[in-house]
Structures are given as structure tokens and as C-alpha cells.
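In this view, the complex is presented without one of its protein chains, the others remaining in place.
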Amino acid sequence: MEEEKLIKLLNSFKKDEITIDNALDKLKSLPFEDLGFVKIDNHRSLRTGFPEVIYGEGKTKEQVKIIVKSMIKENNTILITRCKKEHYDEVKKIVPNCAYNKIANTIVINEKEIINTDIKVVIATGGTSDLPVAEEAYVTARAFGCNVIKLIDVGVAGIHRLLDNKELLFDANVVIAIAGMEGALPSVIGGIVSCPVIAVPTSVGYGANFQGLTPLLAMLNSCASGIAVVNIDNGFGGGFMASTIVKQIEKGRK
Amino acid sequence: MEEEKLIKLLNSFKKDEITIDNALDKLKSLPFEDLGFVKIDNHRSLRTGFPEVIYGEGKTKEQVKIIVKSMIKENNTILITRCKKEHYDEVKKIVPNCAYNKIANTIVINEKEIINTDIKVVIATGGTSDLPVAEEAYVTARAFGCNVIKLIDVGVAGIHRLLDNKELLFDANVVIAIAGMEGALPSVIGGIVSCPVIAVPTSVGYGANFQGLTPLLAMLNSCASGIAVVNIDNGFGGGFMASTIVKQIEKGRK
Amino acid sequence: MEEEKLIKLLNSFKKDEITIDNALDKLKSLPFEDLGFVKIDNHRSLRTGFPEVIYGEGKTKEQVKIIVKSMIKENNTILITRCKKEHYDEVKKIVPNCAYNKIANTIVINEKEIINTDIKVVIATGGTSDLPVAEEAYVTARAFGCNVIKLIDVGVAGIHRLLDNKELLFDANVVIAIAGMEGALPSVIGGIVSCPVIAVPTSVGYGANFQGLTPLLAMLNSCASGIAVVNIDNGFGGGFMASTIVKQIEKGRK
Amino acid sequence: MEEEKLIKLLNSFKKDEITIDNALDKLKSLPFEDLGFVKIDNHRSLRTGFPEVIYGEGKTKEQVKIIVKSMIKENNTILITRCKKEHYDEVKKIVPNCAYNKIANTIVINEKEIINTDIKVVIATGGTSDLPVAEEAYVTARAFGCNVIKLIDVGVAGIHRLLDNKELLFDANVVIAIAGMEGALPSVIGGIVSCPVIAVPTSVGYGANFQGLTPLLAMLNSCASGIAVVNIDNGFGGGFMASTIVKQIEKGRK
Amino acid sequence: MEEEKLIKLLNSFKKDEITIDNALDKLKSLPFEDLGFVKIDNHRSLRTGFPEVIYGEGKTKEQVKIIVKSMIKENNTILITRCKKEHYDEVKKIVPNCAYNKIANTIVINEKEIINTDIKVVIATGGTSDLPVAEEAYVTARAFGCNVIKLIDVGVAGIHRLLDNKELLFDANVVIAIAGMEGALPSVIGGIVSCPVIAVPTSVGYGANFQGLTPLLAMLNSCASGIAVVNIDNGFGGGFMASTIVKQIEKGRK
Amino acid sequence: MEEEKLIKLLNSFKKDEITIDNALDKLKSLPFEDLGFVKIDNHRSLRTGFPEVIYGEGKTKEQVKIIVKSMIKENNTILITRCKKEHYDEVKKIVPNCAYNKIANTIVINEKEIINTDIKVVIATGGTSDLPVAEEAYVTARAFGCNVIKLIDVGVAGIHRLLDNKELLFDANVVIAIAGMEGALPSVIGGIVSCPVIAVPTSVGYGANFQGLTPLLAMLNSCASGIAVVNIDNGFGGGFMASTIVKQIEKGRK
Amino acid sequence: MEEEKLIKLLNSFKKDEITIDNALDKLKSLPFEDLGFVKIDNHRSLRTGFPEVIYGEGKTKEQVKIIVKSMIKENNTILITRCKKEHYDEVKKIVPNCAYNKIANTIVINEKEIINTDIKVVIATGGTSDLPVAEEAYVTARAFGCNVIKLIDVGVAGIHRLLDNKELLFDANVVIAIAGMEGALPSVIGGIVSCPVIAVPTSVGYGANFQGLTPLLAMLNSCASGIAVVNIDNGFGGGFMASTIVKQIEKGRK
Partner (left out) sequence: MEEEKLIKLLNSFKKDEITIDNALDKLKSLPFEDLGFVKIDNHRSLRTGFPEVIYGEGKTKEQVKIIVKSMIKENNTILITRCKKEHYDEVKKIVPNCAYNKIANTIVINEKEIINTDIKVVIATGGTSDLPVAEEAYVTARAFGCNVIKLIDVGVAGIHRLLDNKELLFDANVVIAIAGMEGALPSVIGGIVSCPVIAVPTSVGYGANFQGLTPLLAMLNSCASGIAVVNIDNGFGGGFMASTIVKQIEKGRK
């Protein structure tokens, strides 16, 4: 690729085919990627082991298939979020053993192995209605090679359900706390654990919930520390953020 | 008062001093209060035993003194909220033994006796910064004759502080749950107790707290049941609402 | 259940099968419910006589049936809110005499008897469009054993309609005031009665009503005292809150 | 003024000094005011008899004095709103008998006589804190020659205070209803009277009142008809709107 | 009706059948309408000549028919707003000559004659998309007996379209200015005319228009005076408000 | 600067002091600015002739002086916005002939000459209160070498004031339309002119103006085309945007 | 048209058929357009070469056809935005060679030639989902005769994609930067180029994006200068604004 161009340019200068001024001018006008910037970018993808991600919403099944085709290489992981059964039907024509999760609305191709089973991501939800968001977070973190444990329906209205699982929470390296309604779950968890808590507000609720704005604001204002928030219903964002932390822990071990 | 007018009118008709049409016309044109409406209103005040309340904010010390003077009768209770030291200095000139609470910013004249000590109002706050609101609620409910217990700084970030007091909460007839930040306290309390919970959001917080809007919305969206909400920082409203419930319990006993 | 575990543990210690340290360790690591916390929770349900509640929205008819099946015990009351005819058709297969209210969108199984007919809950609405919310409040409070009287279409634009019913309002122990549009009803009622008023804003209105935000804000800012507010369209919340107050009055009598 | 120009142009054309094309071009390029548009504008001011108005806020005392000087003609009325004592001190140097209202923060020069005392504007306020806005409305409507009656502190929390004055309300040609808090007053008045009601929300309130946004929204959503709303705290706007209606009634008589 | 009750009571007292105390008690407990309050209310309807209004939205065709049936008396005017063709089909079965306006979505029964053709209501709209709101305002004011002139599509983006009609605007007694988008029309009209201007914001627009919130706020903040605002898309409110002003002008003539 | 590094590197390769791989590696790891990126950036500043800008708000007088010192080169233009008299006193110690504008709160050092007087920027404001924003826009555009004409107080409430200046507007190459209140000015101007209109909302207004949010929304929703909006009170932004357009016109001529 | 009227009037005066006073009166009462105002307006359209624009949304296919018919003259350009296939089917019956763009939802009749190919408008979008808005901007600017280059999917999450095209950006005379999500694209572009940047926020996003409100606010608050913003999803507005700038550059050359 771009290396040839550079080699050619350097050799031309060496052979006095071009002057020093010519060489300088050409070097300056080369786009960044010519100098490896994009390569670094590619390296990042290879090095970190993050799978490719396709955001399915608003894309036709044909578009998704074309993107998958261009992306697929030997055994690399691909995650498609916010997709539907019709996308799955199309994708499995070219990747028969891809996995469709109809609650999370995701397709996963070549899910990664869990490398370090002792690094644990716990996903806790306030209610059963938060399940689709929790599943999206689960599939994402799992596709990225994380060891994920789910703790569904442990909302604060029945605080003992959460406290009964305190050992599990104490053991986590990252907690993804997902809740709608008043969004109090991350605060209570944040008061119990010492690991980072990623809060995901959901649009579950009615009346003055305003499609998740209420739990979003509540989570940002948490009286507990060690909590950071992603967008409403953004299970993928929560799962991805957790994965970046897990990667740092893995990296730290090496 | 107005009864004389009515008696006079009825007797005039009986003595044929006025015709039936005259009597009808006069009855119809009498203002409502002439027919006991205001009396009922007064009765309500006497019967329910609610003290008179003066909202001090925006009133000069002279204005407050004039209102107190016109209100004061033998041993009746008067509560002045949102007032300052300067109001107190003026009021104590005419009611020397009135009580000023500088945290709650209230003056109480002739506080009521607690009639039923077994009817308990518990005031719980998320943090120490919620204290001014809690004190306003305390003074109000106490001035109305309620037996009030305070539970300060039991916010959800350290859930054990709250759980340590669960007996006290189980024993309450009404709980006033006061919190700023993310406003999760009423939800957790509402999940534990079976008595009515009055939630008071406070403007304690910063950033995206929006002067108490965040805990207000959170409390309205509580996933626990048996919770109703008053205005931001409205300690008086919380204390008054609790008092109306206590009065119903007392009334129910008679 | 858990008691056996505890008895076994205590007896093991007594018989010197385990040391004092072992006993301590095991006691500490027992989940809370093992120590009666959940039992207390169950006690609460039994003691207070609150029925079980299922929030129907977003649940399939199969899910609702499974939950009902697992909940149903001899003669206990179950309330299902925000459900549809299709849920009813499924539920009545297993509980033939359950009652479906198509305006309130509720199913009630084994409605409670009214114990104290002299404790009165009055539900007042601003208009006829508030009826679905009023019915949800009615069914809820009624299912919980309250004596409920409805007062429909007494909004403030024709103040005499409300004033004509003042005796009924004076007689109430709790008033649930339901209104959309500008939400002024609770203020006017709050100025007349001395009992607690639970305000329920509805999403009835258009233009700058913002799906009930306007009456919600208006109710929170009421110039009358003794008013607390639940979420928009939350008839269940209003009915439940009223029930907790009625339970306290009943409890106070014993 | 501009007429001469036109006459000159027409005569030039008549005398063949300019061609038809020249005449057309010149006519087209004359500014609008040359054609009497501004004159009509001045006529409007004279014909309608509206006083000149100066918005004092943000203007220095010198600026206000200069404007007054340039405006003052024989006996014309001038209204200065949102001004302070220091403006008054300066203005009275040049107009010694001007009237300063320290509650309304207004100065009036040459107040108009009330022409038709049987056309009545009633100003009703919810509380005493709404007084500054009410006074601004009063001074404005009065300065414009309206017959204005004030009805202070008749808010809906004590509905009988308002109903006691129903005769006065029935008699009004326009009502200006001023309220903060939940802003319910215009709705109740609108349900009683048949004349136009101008609603003025005030920033009186706290917590979720949002500087008058709550009563503003409530008034816009009134369930009563015949109500229109002006800006928050805009007493001048309410008084001016009432005056335009009174002028139409007066005009209709001629 | 209620008069008989009163006469009976007064006569009973006269004949000594009841004591003075009995008489007083009974008088006090009579509902307000017994004392003519509701009659005054009815008088108001008769006196002012306002037609009966039914808000059709959310009502079934059967409900509308029943209400019409109970309302209809000889030649009285009835206005049904926000209704559909199906309502019309049902209503015309009982009132064959009722008039359906499919743009305004209104039905009118027995439209009033225009009494004073020289009292003029002008309805101006910013664009053609504001037409449904304008028609609702037109039908309302017209049904109430007003003489109404429409001026469609005279928005400020082409200011000459408005200025071309300035004579018509100068001649108006009331202007209803209807606009979406940025809602500037009432400001420009308010700067030209001296009669009252009723501003009606519409939800016409997109992006940051927020369903009419933008023109609503703009109209409330108008730099011109003599403007008051009704709710978004509330053509009926605008037409009704205009009618109350016209009634006052008519009344003033008598 | 960086050129030497490059020359050295190229020559080292030519002399075989480093291998082709070494050369490639070094080229790739050079920071971007080494390759002229920053130089291009500097070129941009020189080429476009934009002055340096310092945002004064929140900076101490010492900080401003230090920045000016480091920036000042022979005859280059520097603009300091949102500064105070105390900044000026400090700056003039090092640049005695700098110009302070106390309405705009700006300091200008070495104002540019106007190159093309036939390219005209017209600044129009709704009222006199918008003057500080207008002056900031004026000083900015003027400092950048634009020919700027001011048109103050031509708001839409008196539309003739604007129309009287239509020739001036027709003649403009760019119009900066500045308004608070309802922000209608850009719409009316946009309907008259065919050149680009930059709309600047100001925080002038009260009540539901919300510190300029109302005119901001109104301007974004303008029914006229050819309008784009900058931030509230952002006179600098308006002036800068106008300057970029003027530069393009100038550039187009060359 | 109106010229005849004027000529007739002037000649009547010349022939003494009317007096000077009659002539003056008639001239003053002529509507503005009679005096060339509308002609100026028409001139503007002819001079600037802006095509006629029809906003299709909410218009039936018949309505659009009628408007096109009345507008179409020899070879003039017409742009129809926010239309559907059904509009196209109808329009092509009368203008067979009109061009329909199904992504932009536009129809163009008689697209203009590009006059100055060296004046370049660059349209950059953050993602592929912004394409419909970008196409609307493209079609608009292109229909107005601009030379437009598209740069799709160069969002800030992969900054090198944008930097790779910096030459193209440096070369632009106007940039239209279109982005949803967090709307950061215009800031980054504004930091690179020196030409005017028109920012178009799109409603692409979810959760707390609020239908484009987030990128709208972000763009208004850009830390880069030389950026002005149009309404959400307003591709037409962006394209039109760019065209007005291009016209000024073209005009400047003459």
C-alpha cells in the first residue's frame, strides 16, 4: 500500500531524480494515512481484539449483508446490534453459524473465547422490563470475550433481593447497573461495591419518566461514587465500556 | 355574626314584615359566608386543630407582626415559615415566648401538646444537607401536635445506615422521606414499610440536578408503591401532609 | 424453609459438631433472607393485607398467567393493572370468577370485603376523560378493601358542580383528586377539606399540556396545603397511597 | 413634508419636465413613509389615545429623562414601567406632578380621565405576593383611562373569598386574573364570568414553579373558555390588553 | 325546582312547624344551587347567548349523539369541535340540517345570525398549513354570531402580503393571528393595529419547533403590546376569546 | 523548525547513513506538525488575514497581558472580547494605541483597513437593548476589515422603521440580524433581502424568554430562507461568520 | 400589470381629469405592490436567480400539481422538497423531464447550469444515516447552480477519515457540515477551514438525543468560529444558505 509510495519517493531522492525541495513538498502533502495513521488505526483494532460492530437500525437487510461480506475475514468477531429477524435470515445465508439473540436484537459472528474467567462483569437490572437492554449489554461484553454474570430484577423497591446477592457483587470487577423508573439501582450498588459501576438508564417507565430522562438524571446525580453513565437504553454502550475496562485488567497482567 | 342576620330575616318573614319573594331574594343574594360557609371554614380550623400558618418569605417584619396580632387568640397555635431572625425579633415583642428555629427558619407560637404518642411520624433524610428541609417538616408536624422522630443522613449510598433503623421504620405510621441528589431514598423506604410515605425532594445537588428537578422526577417515578410527592424543598408541605394523615388516625379512634 | 437450616446449625453447635467460630462464620455468610428478612417481608404482606399486584403492560398473556398461577393461594387478593382483554381471557381460564374492568384495564381476583364502611375514600375527577385513571384508582383502593365513592366531572371550570358535593367531601377521610388540563382541582378541594388529598395528574389535554406535565407541575405548586402528588396517569399509585392511609386509620382503631 | 415632494413630482410630469418613465421610476423609489405610512402610524397613536410607554428596565435615569423630554407635549399621557425611585427623582425635575407608584415601579405623567365609568376592568389576584404585578396592571389600565377595581388575595385555596365577590365579577367587562403558584385562578373565574379574562402568570412560587412557568402552562391549558394569556409577571401586558378591549367597547358606542 | 323547597321551608317556619334552629340548620346545609347559584349560571348561558360546546375528541359517535339530544332545545346553537365525519353521520340523523366543516373538524347546529356586521373579527394566518386551526377559529366565532373575515397566508417572510391588507386590519375590532414556525405574525400585526390581538400558535413546523412550543414562546414574548395568547392549535380558544370581546362591544351599545 | 529535521533525515538516507526501513519508521513516527500540519494552520492564519482572538471572560488582567505579549508581532491585528476596563488598563501599558469599546467590552489592536468598501455588512437590531451584542458584532467584523453599517432599533413591532431602510438592506452583501424578545427580525429581513442573513438571538426579554432561548428557537424556525443562527448573545460569532463570507467574496475577486 | 394603473393615473392628472389632491390620495391609497414593492420582490427573484421552492409536506399531489402549473414559465427552475413518489408521478404528467431524488425526497424542474465551477460547496456528513439530509442540501444547492462535492461518513469518531480529505476542505468556499449524535463535526471542520461553515443538526441518534436537540445545542456552542446553524434536519436550509453565499461571491466578481 502506502509504503511503496514512500519507498519510491525516498529512492527517487536518493537517485537525485527529485530535489530536496520536491521531496519535502511531497512528504508534506501526503495524506496522514500514507504515514501509517490508518495503519495504527488498524493496528488498534487488531491489538485490542475488539470485534467489528454494525449498528443495524435503519439499515436494510441487503445493506447489512454487504457490510458483513466486506468485513468478514478468517475467524474475526462481528457484532450486529439493533437488528431484526429479517437481518438474521439474510446474514445466516453467508455465515450459517451466526447467533441471533431475539431479546437483545443482536447477531454475533465468531464469538470470542473467555480468556480470564476470574475477571467478572456483573449485569444487574432493576426489573424484568429492563431485560432487552441487559441482553444487549450481555451479548456485547460476551462477544468481546468477557465473563458475564446476570442478576435480573433486583430493583431497590425490594432491597433484600439485591442484598442477597452481595457476595456476587463484592466479587465483580465491573458492574453494569441497568434501571428505568427512578434509576436508583446504581446508587445502591455503588454504595456497596468498590469496583467501577457503569450505569445504563432505560426508557422503562411512564408518566413523568420522559423516555428514560428521569433515570438518566438520577444516575448522573448519584450520591455514591465510582459511577459513570451511558446513554438511555444503550446496552451496547454499557457492555462496550465494561469490555474496555476488562481489556485493561487483562493487559495489566501481561 | 351571620346567624343573627339569618334569624332576623326568618323572623321578619314570620311576622309578615317581608313577603315570601323578599325573603327568597335576600336569601339568594346573601354571600356564601352568610350561610355558614365561612363558618364551616372556621369550624374546620377549630375542629381539625390545624394551627394558623403564615408564609414569611417576601413579607416585611412589620407585615408579619400585623398578621400575628390579628390572628392571635387565646392559646391558638401559629406557625410562621420561611422567616428570618428579624421577623423573630419583631414577633417576640408581642409574643415573648414564641420559639424560633434557625435551621428551619420558623417561628412557632403555642406549640400543641402531643396527644397520641403512639402515632409516629418518622422523618428520614438522605444527607445532612437536607437538614433545613427536614427541620421545617419537623417543626410543622410537631406544631400540629404530631409525635415526630428524626433519622438524619441515612441515604442509599450506604444502605446499611438505613437498614439499621428498620425497626423504627416498621413502627412508623407515616414516613416523610427527604432527599436531594438522585432522590432514591423514598423508593428504598417505600420497599420496606407498609405505611404511607411522603417524599420531599430537595435542591441539594449540583450539575444536572437542576435545583431539585432530578430527585422530584425520580420520586414521582418510584418503583415502590405508597409514595406521594410534594414540591421541592417543601418541608412544610411534607409535615402538613403527614399531619392530615395523623389527624385521620386520631379521628378514627374516637 | 430457612428455619430448619438455622435450627440445624444451632443444634450442631450445641452438640459440639461445629466450633463457635464455624457457627459465627456460617451465620454471617447466610443470606439475609435466611435470617428472616424475607420472612418479615412476607409478614408485611400478610399483616397489612395488601393484595399482590401485577403490572400488566409489556407482559404477554402467557407471562401474566404464569405469574398468577404462582401467586394464587387460598382466597388471597390479586390485582392486575394495565392489562388487556387478551390477558383477561387467559387469566379466567385458571380463575373463572376474576373481574375484568375494561375502562380501568384491570383484573381483580378475590376482591377484599370492605371492613370499615365509615372510612371513606372519595375519588373526584375534573372531566369525563379522566375516567380511565379514576377507574384504576377506584379498582385499586376497592381491591384493597377501601370504601370508595366516585365524583366524576366536577372540574373547576364549573365550580358549583364541586361545591354542590361539599358535604360528601367534608365527610371523606382521604380524597383522590384526578385532573388533566391545568390540574386545578386538587387546589380547590384542598382549600375545602381538612383530610389528606392525593393528586393524580392525567395526560388529558393538548397543546402545551405536554402529556400531563402541566397538571403535574400545577399540583406540585398548589397554594393549598395537605396535598401530595403521584405520577401522571398513575391511578394505581393514587389508589394505593389512599389505601395505606386507610390501613393506618384501621390500625389506629385496634 | 413629503406631500410637497409628491406635488412637485406630479407637476413636473404635467409640465412635461419629466417623462412618464422618469415619473414611474421616482414613484417606485420613494420610501414608504413618503406615502403617508408613517403618518397613518402617527394617526393611530393620536386616534386611539394610547399613552406613550417607556420600558425603564436597563435604562439609566439620564436616558429616561431624555426620552421623556422628547416625548412630552401638551397634556399627553406618558407611562414609564419597571423604573426605580432614582428614575422618579430625575423625571420629577422636569415634570413635577408626575405620579410614582413604588409597588408597581411605575411613573405616570398626565393620567387620563376615566370616560366611561360603567365599563369596568376587574383585577383579581391569587395572593398578596402578586401585588406588584397587579399594581403594574392597575397603573397601566388606569393610565389609559380605564375604570379599574382591584380584588386582592382571592386565590382558589379559599374558594369562598372569590365567590363572595361574584357580583363584582359578573359586572366586569374585562377581568385580569393574576396568579402564581399553580395558576388556577383564571380557570375558576373563567368558569363564572362571560366576559374576556386576561390571565397573567406570576413568578410567585418556589421549587418546581420554575419562575412562573408552571402557572403559565396551567393558564394556557385552562379547562375554561374565554381566557388568553400574557407573559410571566407582565402586568403591563395584562393592563394594556384590557385597555384595547375597553377602547373597542368605547369605540362601539360612538 | 329549588324555589319550592325554599318556600316550603320558609312557610314551615312561619307556621311554627319547625324551630328557628331547624330552619337555620336546613338553610346552611342546602347545596349552593338551591340558592340560585346554578340558576345564575343558567342565566349566564341564556343572557350571553353563547352556544353550547361539545369537545368531540375522545368521545364515541354514540356519546356525542346522546349529549346533542339532551342539549337540543328550540333553535339553540350547538358547536361540536374536534369531531370526525363519523360523528357528523350520527348527529345529522337527529339534526338533519347541521353543518359539518371537514377542515375545521366541526359540526354546527343552528348557527347564529350576525347581529352587528360592523363589528369585525379578522383571522390572519402565517401559512396555508395553519388553515385547520384558522377554520376552527372561524367556525367558532361565526357560530357565536360574529362577523369574521379570513386573511390566509400573510406570513412575515413576505411582509408585503400582510401590508397589502393593512386597511382591512385597521378596520378590525379584534384580530386572531394564527402562526406556526417562528410565530412572528402577531408581533407584526400588533405593531400595526390598535385593537386587541389574540395570538394562536400552531404546531406547524419541524425540527426545533417542538410541536408549537417555539411559536407559543415567541408570541408570549412579543415586543408589540395588546397581544394575548391561547394554547397551541387552539383555534376554538381563539374564536371564543374573540367572541367574548365582540359580546362586550355589543353589550356596550345597548 | 521541522523542515531541518526532514532535510536531515532525507540526506541521511541519501548518504546511506540509515536504511530505507529506518527512514520509513522515522517518517511514520514524526508528529503531524513535523509534516507541516501546524504550518498549514499558520499559513491559514496569515493567508486569510483573520486577526488573533482572545476570549477575555474568566481571564485575569495579567493573563490577558501575557497572551497579548506573546501574540503581538509587527502590525498584526488582535481582538479581545468580553473584557473589562481593567483589562484595557493593563493592555494599553504594552500597546498604548489599542482601542477599547466599553459597550461591546472589546479591545482591538491594529484594526485592519477596509479593503473593499463596496462589500457591505449590515447589522440590524430589534431594540436599543440589543446594542452591546450589536457592538460586539460590529467591532469583530470591523477588526477583520469589513465595511459595516449599523441599523439600530428597527424591530418588527414598528415594521415601517425597518421598511424605511429597505434600500440599505437590498444593498447589503451580508446582514447580521440581532434580536431578543420573540426574535422575529431575521424572518422579516430574510423575506426582504436575497443575501445571507446571520441571526443572533439575545437574552433581552423577561418572563418566558428564558435568557434568549425563545428568540433562538424562533430564529431556527424562521419561515424565511437564507438564515443561519449563532449562539445567544454571540455578537462575536455573528461578526466572525459575516467576515468569513466577506473574505470569500474578496477571494472570489482575485 | 400595475404599471398601466400608474401610467393611467399620471396621464389623467396631466390631462386635468383629476386634481392634484385626487392624484395624491390615490397614490397614497394604492397598495404597496402597486408602487413597485412586489415588483422589487419579483425583481429579486429574477435578479438573484433563485428557483421557486415548494414545501411538499402536508400538500396533496393535486395541490402540488396546481402550484407547479401556476409557477412554471419558460425554463425557470422549480424545487419541490419533502415530497413523495406520488407527488412525482403527478408532476411528471405536466413536466415529463423533472428529476425525482428518492433519498432527498425532492423534485427538480429545469436544474440550473453550474456557472462558476471554481466556487465549491462541500457537504460533509458524520455518518451514512445523515444521507437524506445531505441529499436535500445537495439537491437544493445544485438546483440553485452551485458546484457541490459530497463527503459522506467522515464523523469525528474516526478523525482520520476527515483529515484525509483536508485538501478538499481547504479548497471549499462554503462547507455544509451535517451530523446527528453529538454533532461534533462542524467544530472539527470549523477548526480546520477558514471559509464559512453551515451546520445542520440531524435527528439521527437515540436516547438522550431528543430528536436532534443534542447536536443542535452542540453546534450552537461550538468552540470553533465561523459556524452558523440551521434547524434540525433542515438540509434545504443548509443548501439555501450556502447558495446565498455563492451568489454573493459570483456577484462580487461582476
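By letter and in written order, the chains are A, B, C, D, E, F and G; residue numbering begins at 1 in each of them.
Here is the rule we go by: contacts are C-beta pairs under 8 Å (C-beta built on N, C-alpha and C of every residue); 3 or more make two chains touch, one makes a residue touch a chain.
Since the model is a prediction, treat every value here as computed from it, not as a measurement.
Contact with the undisplayed chain is limited, among F:Glu90, F:Glu136, F:Glu182 or F:Asp233, to F:Asp233. Counting the whole complex, the residues of chain F in touch with the unshown chain are 31-33, 37-38, 41, 57-58, 201, 203, 212-213, 216, 231-234. The chain not displayed touches chain A at residues 40, 44, 47-48, 50, 53, 119, 166, 170, 173-174, 194-196, 198-199, 216, 220-221, 225-232, 236-237, 240-241, 243-245, 247-253. Interface residues of chain G facing the missing partner chain: 126-127, 155-159, 163, 181-184, 187-188, 190-192, 205, 207-210, 213-215, 217-225.
Note that in this section only the chains that are shown with their structure count from here on.
Interface comparison, D-G versus B-D: the higher count of C-beta contacts falls to D-G.
Annotation: 56 Å between the Cα-based centres of chain B and chain F. Separation between the centroids of chain A and chain C, computed from CA atoms only, is 40 Å. The set of chain A residues that touch two or more partner chains comprises 32, 158, 163, 207-209, 213.
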